[in-house]
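Missing here is one protein chain; the remaining ones are kept as they sit in the complex.
Our next item is subunit A:
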Amino acid sequence: FASSSGQNRNAILVSHRQKGNPLLKHIRNVRWMFADIVCDYLLGQGSCALYISLRYHLLHPDYLYYRIRELQKDFKLRVVLCHVDVEDVIKPLHEVTRTALLHDCTLLCGWSFEECARYLETIKVYENKPADSIREQMDTDYLSRLTHALTSIRHVNKTDVVTLGSSFGSLSRIMDASMEELARCPGIGERKVKRLYDTFHEPFRRVS
């Protein structure tokens, strides 16, 4: 039993209710197995998911509410996975959104079985992943750092970064360049020149 629970920890547990859901076909990156659980999908220690398609919601508007009420409070993350499978989405989605939000559930929308399945897989796979990939950071090579910095100025694109870099030689030279020098770079038009120059020369605080 110990080994099977060890295996279970690495698998998504699926409620018997979900039998026949075409979504299951698309869970390929993680193992899954049926189990007796209250939620539809048990994704890890503290996270679970309920599945609802908008079409089903239109037929049974109260279904989601009752399902959420059944869930225990001890899940940290309670996902409502909403399959958007109708054309006229605004009203049903509005209701689902409202129900999920007012009952402490996180709503995720997928537009295909593949996408819904991928959300389940990802939440499982990323169970213990740090948030590095969505935190502020960048590639460490010089050009991508330079690009990262310079493209924060509106209208400046990657080609311009290369142009600026090769015409001035270093970032400090770019920052110190005069309007005329900037204007001489191919592809840097009037508007970009002004934006660049203003960014570098206008004081950080406009009002003293």
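Please note the rule applied: a contact is a pair of C-beta atoms (placed from the backbone, for glycine too) under 8 Å apart; a residue touches a chain by one contact, two chains touch by 3 or more; residues count from 1.
Everything below uses one rule, namely that contacts and distances are computed from a predicted model.
Only one of "RAB31, member RAS onco family", "Cytoplasmic tRNA 2-thiolation protein 2", "DNA repair endonuclease UVH1" or "V-type proton ATPase subunit a" fits the UniProt record of the hidden chain, and that name is "DNA repair endonuclease UVH1". Mapped onto subunit A, the interface with the missing chain covers residues 28-29, 46-47, 76-79, 82, 84, 89-90, 93-94, 97-98, 100-101, 106-109, 111-115, 118-119, 121-123, 125-127, 129, 131, 133-137, 142-143, 145-146, 148-150, 152-154, 158-159, 161-163, 165-172, 175-176, 180, 183-184, 186-187, 189-190, 193, 195, 198-207.
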